[in-house]
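The complex appears here minus one protein chain, its other protein chains still in place.
Moving on to chain A:
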Amino acid sequence: MGDVMEDLSSITPTNECEEHVFIAARHMLKALGASKNVSNDLRRLLADVDIHLSRRTNITETVLDGTREVEERLKLAQEKVMRWESNRSMIWASGHEEASEYLQAVYEIQRLMESLRSSPSSSSGKQKELLDRAHSVLQMAMERLELELLHILAQNKQSFEPEYVSFRSCEEDFVSDVSIVSTEDESIGDTSRRDSSGTESENHIVDLVHPDIISYIKSIANVMFASHYDQEFCHAFTNFWKDALDEYFFTLGIDKLSIEGLLKMEWNCLNCKINKWIRAVKFIIRVYLAGEKRLFDQVLGEFGSVYSTCFVEASKGSMLCMLNFGEAMAIGTRRPEKLFKLLDMYEVLADLLQDVDSLFSSEIGSFIRTEFHELLMKLGDTVRATFMEFGHEVALYPSTNPCNRGVVHPLTKYVMNYINVIVEYASSLNLLLGGVQDGAELVPFDQNISLDNFCPLAHHLRSLMSYLEHNLDKKSRLYKDSSLKHIFMMNNLYYMVQKVRVSKLVTLVGGEWIREYTAKFQNHATNYERGTWKPVLSLLMDDENKTRKSILKERYRSFNISFEEVYKNQTGWFIPDTELRKDLQISISQKVIHAYRTFIGKNSSVIDEKHIKYTADELENFLFDLFEGSPMRLHSIHKR
């Protein structure tokens, strides 16, 4: 009997081809069984063989010649079913043999029922009674099978602890609190970058149950479907997986939250939830549900569309729950710090679109499919709106006090770092921003941008930077000293250019932009020199009255006073970038020292050595103290 044990799922009512052999064999068995000198053991064995053979007997055969035989066989099958009713252990857990025997008993009952129904005397009292009994036993068996099924599933459900379950403790590992006032250069540059996706485990489908037991599940499905208990099977099977998915969400750290609760949540907390959500969505759709669908197909595939119906039933609730989180994010406030998370969400959904379309390709799955597409669209809209809102905030970011020492404004740093991160999302944003118009068409550089830079994102980034520039311009007006205003603008514009130059931004906004902004900051440098040094140097310039000593002396004295004044002021100003600082110092020094030497040289007769307060070299050295950020006074450091 060993050969019966191969694959449980292959146990089905069998065909008619060998029926004659079987009939003959069974007659022999009957004759043997009737013989008086047969031991009890042998008798039992014979009965078993009989059952085994009858399994293969064509049910419509008139072999069941008498009600008595039906009754006998029913009794045997019933005994097998009943035996387990009082047994506390599970059938499938007790081994193949037991399971196989149980299945055969159930098929036997089915066969008997069919023959009872089709028998000519089916309306007789005895037949009715037998049929009723068979029904009862079948019902008992079905209840049992349902339990067995749930037990098998519960015992063999694979638990995956994907490596990122550890991210449950992620709470603060993403310091994405990038409020617009944060000042550190790196505040967003390296924090909100998405995790490099596509770790191996995310790309293969998992087995939700151990592959070895699929044939067990299948065998139960087969016998329950054959007994017209498909509703019970699907109900139990579907509910089990519904639960399992629900539970899995819990494992992944996805809490169920109301939309109202999510909208009121602090950003830090929400940020962490978004991270979890993104990873969960990716894993659940690409790996878990793909595995689930495969399992449903393996178990129910041969019964037609029921498999996809059950699959959708089992996953719908959780999918909706997952989508609702996205809905809540899509309708939340459009704060700039949310942009990258929204983009992450958008990109992960866009990436999963095909998976969802194929998972829920059936008619009944269209609900989820549509919801998914709609959410993707909404998130896209929110991303777009948040981006535009950012531009608005940049333009309107209020100015109250001028920036100390003329340094780079925190807004500039924030915006430029922000833009640097934005570039990482270029392809999504180009898609989302295509066709969006804003008021930036009037910005002059738009007329001469080269064609290869003409992508929507580049256009918007240029607008964004022009908003920034305008805002800086507004802020620069807070300075009383117009020279400091130029230093401030120069510092900020230079910072912008540098940020663009060293990043991917350069390819996006283009060389034209760099040239334009370089010209702008250089222009501010020139204006600074003009503003500060022109009046000072004018004291050293030739004019018609040079012969008058007193005037020359007076002018030399004025020059020294002016120089000391500038020194006192501008050593306190700050140009953070050393290169830029050196450049400006050299440029000033060239002009000042040249004029000074010329003046001293020409007027050596009037201003002799003992009247000279500073040598040209000394002056030159002093000039290199400018813009170092620590105010100094000349008379306090000068030897005389």
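Just so it is clear, a contact is a pair of C-beta atoms (placed from the backbone, for glycine too) under 8 Å apart; a residue touches a chain by one contact, two chains touch by 3 or more; residues count from 1.
Operating definition for what follows: contacts and distances are computed from a predicted model.
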Name per UniProt, for the chain absent here [options: "Vacuolar fusion protein MON1 homolog", "E3 ubiquitin-protein ligase CHIP", "G2-specific protein kinase" or "AP complex subunit sigma"]: "G2-specific protein kinase"
Listed residues A:76, A:205 or A:321, member touching the removed chain: A:321
Absent-chain contact - pick from A:303, A:367 or A:624: A:367
Candidate in contact with the missing chain, chosen from A:135, A:204, A:504 or A:594: A:135
Positions on chain A contacted by the hidden chain, ascending: 84-88, 90, 128-129, 131-140, 142-143, 146-147, 150-151, 154-155, 228, 231-232, 235-236, 239-240, 242-243, 246-247, 250, 255-261, 263, 316-318, 320-321, 324, 327, 330-331, 367, 371, 374, 378, 392, 395-396, 439, 442, 470, 474
